[in-house]
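Excluded from the complex is one protein chain; the other protein chains are retained at their positions.
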Amino acid sequence: MTTQPRMPIESGTPDHFQYMHPTLRRNYGQWAWHERPRPGVLHHVSHTGDQVWTVRAGTQRQMDVGTIRKLCDIADQYADGYVRFTIRSNIEFMVADEKKVKPLIEALTKEGFPIGGTGNSVSMISHTQGWLHCDIPGTDASGVVKSLMDELHAEFIHEEMPNRVKITTSCCQINCGGQGDIAINIQHTKPPKINHDLVANICERPSVVARCPVAAIRPAMVNGRPSLEVDEKKCVCCGACYPPCPPMQINDPEHSKIAIWVGGKNANARSKPMFHKLVAAGIPNNPPRWPEAAAVVKKILRVYKQDAHDWERMGEWVERIGWPRFFQLTELPFTKYHLDNWRGARASLNASTHIRF
Amino acid sequence: MTTQPRMPIESGTPDHFQYMHPTLRRNYGQWAWHERPRPGVLHHVSHTGDQVWTVRAGTQRQMDVGTIRKLCDIADQYADGYVRFTIRSNIEFMVADEKKVKPLIEALTKEGFPIGGTGNSVSMISHTQGWLHCDIPGTDASGVVKSLMDELHAEFIHEEMPNRVKITTSCCQINCGGQGDIAINIQHTKPPKINHDLVANICERPSVVARCPVAAIRPAMVNGRPSLEVDEKKCVCCGACYPPCPPMQINDPEHSKIAIWVGGKNANARSKPMFHKLVAAGIPNNPPRWPEAAAVVKKILRVYKQDAHDWERMGEWVERIGWPRFFQLTELPFTKYHLDNWRGARASLNASTHIRF
Amino acid sequence: MSKKTHDTPMLDQLESGPWPSFVTGLKRLAKDKEMVVDLLGQLEHSYKTRKGYWKGGTASVIGYGGGVIPRFSEIAEKFPASKEFHTIRIMPAPGMHYTSDILRKFCDIWEKHGSGLIALHGQSGDIMLQGCTTENIQAAFDEVNELGFDMGGAGPAVRTSMSCVGHARCEHSCYDEGRAHREVLNNFIDDIHRPALPYKFKFKFSGCANDCMNSIQRSDMAVLGTWRDDIQVNQAEVKNFVKAKGREYVINNVITRCPTRALTLRNDDTLDVDNRNCVKCMHCINVMTRALSPGKDRGVTILAGGKRTLKIGDLMGTVIVPFMKLESDDDFAKLVELGRSIIEFWAENGLEHERCGEMIERIGLNNFLEGLGIEVDPNMVNHPRTNPYVRMDGWDDEVARLKQAKAG
Partner (left out) sequence: MSKKTHDTPMLDQLESGPWPSFVTGLKRLAKDKEMVVDLLGQLEHSYKTRKGYWKGGTASVIGYGGGVIPRFSEIAEKFPASKEFHTIRIMPAPGMHYTSDILRKFCDIWEKHGSGLIALHGQSGDIMLQGCTTENIQAAFDEVNELGFDMGGAGPAVRTSMSCVGHARCEHSCYDEGRAHREVLNNFIDDIHRPALPYKFKFKFSGCANDCMNSIQRSDMAVLGTWRDDIQVNQAEVKNFVKAKGREYVINNVITRCPTRALTLRNDDTLDVDNRNCVKCMHCINVMTRALSPGKDRGVTILAGGKRTLKIGDLMGTVIVPFMKLESDDDFAKLVELGRSIIEFWAENGLEHERCGEMIERIGLNNFLEGLGIEVDPNMVNHPRTNPYVRMDGWDDEVARLKQAKAG
C-alpha cells in the first residue's frame, strides 16, 4: 500500500483568542478610552476598570528568525509573552502593569527597535516586495523603506506632526502599498521593450492585449512568428502588460523613475477618504539609499509640519491652503504632467473662480 | 441699371452709453454700495454721492408691442424714459430721486406688472421657446412659465426665501434654460419613432449617427430605401438625433414627461458652481397649467423655505442636510434612476461612511 | 379685424392669474394680425395634442449667412396665415439698456413688418423679433439695422453675448464689462454673421464671481471679474453692521460661511481677513455691502469650455487664465487676442458640431493650453492627477524649460 498524501486541514483563519493577551481577552469589546502617555505608548482603560499599556516598536518587516526570536525573548521577559503586529509591521507588546512599561522600552531600545509610530508620528512605511521577491518590481521596497525610515527615525519616535503621517511605497504602478499621505511609487517613463523571441513561447497574447488600459497593444507577426506590437504614442507606460507577459520588458534601470504622491487618506475622520495626487516625478531610482527621493519626502514633511494645523492630515492641509501654495512652499515644479487626462479628469479641473492670489 | 441690394451695416454690438440712464452713465464704475429698501427695489449709492433707485418688475418676456409700449409709457412718465432688462426678462426702471419710487411702483402695479424678483425672492423663470417657436420642443415654455409664475407670484413679490431662487425651464433635453436651483425640463422616456419614409429625403445620415451620445443609431436599409435604425436597448432617449433628423420623432404626447432637478448654481459665492441633480421624473406634461409639475416645485420650495439657513442656496442646503433627508422632507421617492450611470458617475457615489441616520 | 379667431379654450386658461399673460398679448395682436390669429390656433392645437408643429428651413438677409431662425408650419393647411413665423435675432447693447424711444422704434418696425411679438430677451441675450414672413425679413432687418442695431448669431457661429449690469450699476464690478463685451464681440463680427465654425461659440462677461450672467456654465469663454490684493474693509461700517445685526448673526452668516475660513470677527467687532486664503468668492462682500468691497488690484479670471447638455453631458468652463489685468487698451487687445486664439485653435481642431469644451475634453486640457501657448498653472485644477496613467519621459526637459522660463 502506498502512503496517502497528507491532505490539508482547511482550518481557515484561526481563533484569535488563543493568542490574545489575557487582559485584552477579558476586556474584549469593553474598552472605555485611551491616552498616549508618551510616543510609542498607548494606555487603554476598560469599563471593567482593567487597564493595559501598549508599547509599539518598529521592525524591518522582512525579519530573520533571529530577530523574531529576539522579540519573543523580550515578550517573555518583559511583556507576559504576548505580542501583536500592526498593519504597518510595527510590533506591539501589551502589559497590564504600568511598571512594566519602562523596562520593556529599555529592552527594546537596547536591541535597536525604535519605540514610536503612535499618534502624530510618521509611522512605518507600508512595505512591499521589490527586488527581494516580486517578479515585476521596478525598485526594492526593503531598501527604500529602510533608507527612508533611517531618515525619518526622529519623526517615528516623536509625535510632532500635525496629525499621523502614513507613508506608502510601491515598487511598480500596481500599487500594492496603497494610498498614503505620501506615496513613493515607481513610475515607468518608456513603453515596454518587447523581447519578440520570447513572446511566442510565453504569452497568451489575447490576455495581454486585454490588460492594456489604453488598447495600445495589438497582436503582430514579427520575423514570421506571432508576437505583439505596442503603439508607443498611446502607451502610458503603466506596466500592466508585464505581469501576464514578461517579454514586455517595462523595467528599465534608467527610465523606471520614482514619483511622489501626496494627500491620500483612508480614514473617514473629518473628510471623506481621498486619493493621493502626483506632486513630483522623474526622481532617479537610486539604490542603495535613494537620496533624491528622500530629499523630496523630507521637504514635504518639513513644510507640512510647519504649516498645517493640528489634526489636519496632509491632504486636508493642502486642501485648505490650496495646491498652488503647496507647490510654492515645497518649491516643486508644477508641470503639464500634473494635469489629469485620464477618465473622469474633468472632476479635477477648477470650474470656478475660487483662486488664492 | 438695377438697384444694388442694401448691404448690412456690420455695426455689431451697439454702444450702451447711448441708452443708459444718465445717473448710471455718470457713475459708471463708481458705485459704492447698495441696499434693498423693499422687495423689488434696489438702492445704489455711488462714491460720487449720487444715488439711484431701481424698481424691478416681472414681464411675460414674449411681449406684444402693446405691452412694450405700455412699459415705455410708464418709463416716460415715472422714470426719466430709461429702462433695462435683466437676464431673467425682468424690466428695471431707474430713478435718481427716491420720491419717484412710490408712484412708479403704483403705476406698474396698476398695469399688472408684479414688483419683485430681487434679493431672496423667487425670480422670473428662465424662459425658452417651446411650442410657440422652436422646432423640437416637448412642451411649451411660455405656458409652463406663466403657470408657475402665477403660482409663485407671492414668492416673487416677497423676499422670504433663505437665498435667491433661480428657476429654469427647458422644453427639451438640450437645456437652453440652463442650470437652476430648480429646473423643470422635458425628459423623453421612449426612443424615437422613425418615420422611414422621410429619412431618405431629409437626413444626412452620417451626421445623425454622429450625434448620438451612446452610438445607438446605425444606417440601415428599410423597405429598400436608406434609413436609420435605433438600438432601443442602448438609446437613452435624449433627443439629440431629432434636430438634425426630424423623422427621428422623439416628442410624444404621452411619453415626453417632465423631470425636476434641484441644486444647480452658477454663482461662485461660498461654494463653487454646481450642476442640478435629478429629483423627480415621470411628471405628466399637462397643459395648459401643468399642475403636477407645479405641485412638486411648490413642495420643494416649501421645504427649502422652512429648513434652509439664511444665505443657503438650494444646493448648499441639501448638501448640509444630505440627500436622504431631502427626499424624506419632500416625500419624493428615491429610485434607481437617481443613481448616475453616465460617464464619470463614480464621482457621485458615496465612497465613505459619512452617513446621517 | 376680419379673420375669424380660433377657439382657444386651453390658452384662455392662461389669461387668468397674477402674472402678465403672453396669451392676452397675443390676442391683442390678433386683433390686427391674421398671422397671430393662426398662430394662436396652431398653439392651441399644440396644447391639445401636446406636440410642436414648426420645422426649420432657410431664410436670411442679404450679406449675412445667419441670424434668422426660420420656422415653417407643418400644419399650414389648417393655419395658413402663420405658415411662416421666422425670428430675427438682434444684438442689444451690453447690459440691455434702452431708452423708451428706441424701444418704441423697435415696436413700430415690428408692428409694420412682423407679428408684433418681441421677446426681451432670448437666453443668449438677443432681442428676438418673433414672427415674420420670408418676404418681410429683409425690410424689417434693414430698418432695425438703420437704427444702429445688428444681427445676432445663429448656427455654427460666434453668438450674441451677454454682460451684466456691472459698472453701470453694481458696486461689485471688477472691470468694465460693457467695454470688454463690445471690444470682443465687435472683433468677431464676421464670425457672427457668416457661420463657418465647427459649432456655436459664446462669450459671456460677469463683473464678479457672483456670475450674474451664468458665464461659467453657459459660455465657451467666460470672463469674470476678480482682484488679487486685499479685500477693502471699512471697519467702522463693520462695527455698525455688527451692532445692527448682532454678533451671532454675523458669525452664522458671514464668518462660518467663508469657504476657506478666512474670516475672523475680532473681539472688538472688527473683521480680520486672511487675504492669502480668500478665494474671492464674494460672499462676505455680498452680505456686508457697506463694509466690504473687492480689492483695488482688479482684473479677470477666464474660463473656457462651458456649455449645456448635449452630447457628452453638461460642462462647466475650466480656468485657463487665473488672472489678467483688464484696464489699458493693451489689456483689452490681449483679451480679444485670447478669444481669437481659442476660436482659431478650435476651428482647426474641433470636429463638426463639437463645442470647444467637448474638444478640450477629447484632447485634454494640456494640449489645448499648449495650442494656445498658455503655461499650466495649479490654479487651473482642484488637485493634480490621482492616477499614474501618463507618459512622463519629457519630465526633465519640461522642468528645465520651466526653470528657464521663470529665470529669463
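Letters A, B and C mark the chains in the order given here, with residues in each chain numbered from 1 onward.
Keep in mind that, in the parts below, a residue touches a chain if its C-beta (ideal position, glycine included) is under 8 Å from a C-beta of that chain, and two chains touch if they have at least 3 such contacts.
Predicted model, so just to flag it, every value in this text is computed and none were measured.
Peer 1: Touch partners of the unshown chain, restricted to the chains that are shown, please.
Peer 2: Per the contact definition above, the missing chain touches A, B, C.
Peer 1: Of the residues listed, A:H34, A:K102, A:R225 or A:R302, which one is in contact with the missing chain?
Peer 2: A:H34
Peer 1: If I consider the whole complex, including the chain that's not displayed, which of A:R289, A:K305 or A:R325 touches that chain?
Peer 2: Per the contact definition at the top, the residue touching the missing chain is A:R289.
Peer 1: If you put the missing chain back, which residues of chain B would it touch?
Peer 2: Against the missing chain, chain B presents residues 173, 185, 187, 189-190, 213-214, 235-238, 255, 257, 259, 263, 275-279, 281-282, 318-327, 333-342, 345-357.
Peer 1: Please identify, in ascending order, the residues of chain C that touch the omitted chain?
Peer 2: Residues of chain C in contact with the hidden chain: 256, 261, 309, 313-314, 386-389.
Peer 1: Across the whole complex, list the residues on chain A that are touched by the chain not included here.
Peer 2: Considering the whole complex, chain A reaches the absent chain at 5-16, 18-21, 24-25, 28-29, 31-35, 44, 52, 54, 58-69, 71-73, 75-76, 81-87, 89, 91, 94, 112-114, 126-128, 130-140, 142-143, 146-147, 149-150, 153, 173-179, 207, 210-213, 238, 240, 246, 251, 253-254, 256, 264, 266-271, 273, 275, 285, 287-289, 309-311, 342-344.
Simple rule for what comes next: only the chains that are shown with their structure count from here on.
Peer 1: Find the geometric centre of each of chain B and chain C from their Cα atoms only, then give the gap between the two centres in Å, rounded to an integer.
Peer 2: The answer is 13 Å.
Peer 1: If a residue has to touch 2 or more other chains to count, which residues of chain B qualify?
Peer 2: Residues 268, 273, 343-344 of chain B touch two or more partner chains.
Peer 1: Indicate the residues of chain C shared as contacts by at least two other chains.
Peer 2: Chain C, residues with two or more chain partners: 209, 211, 216, 224, 259, 280-281, 316.
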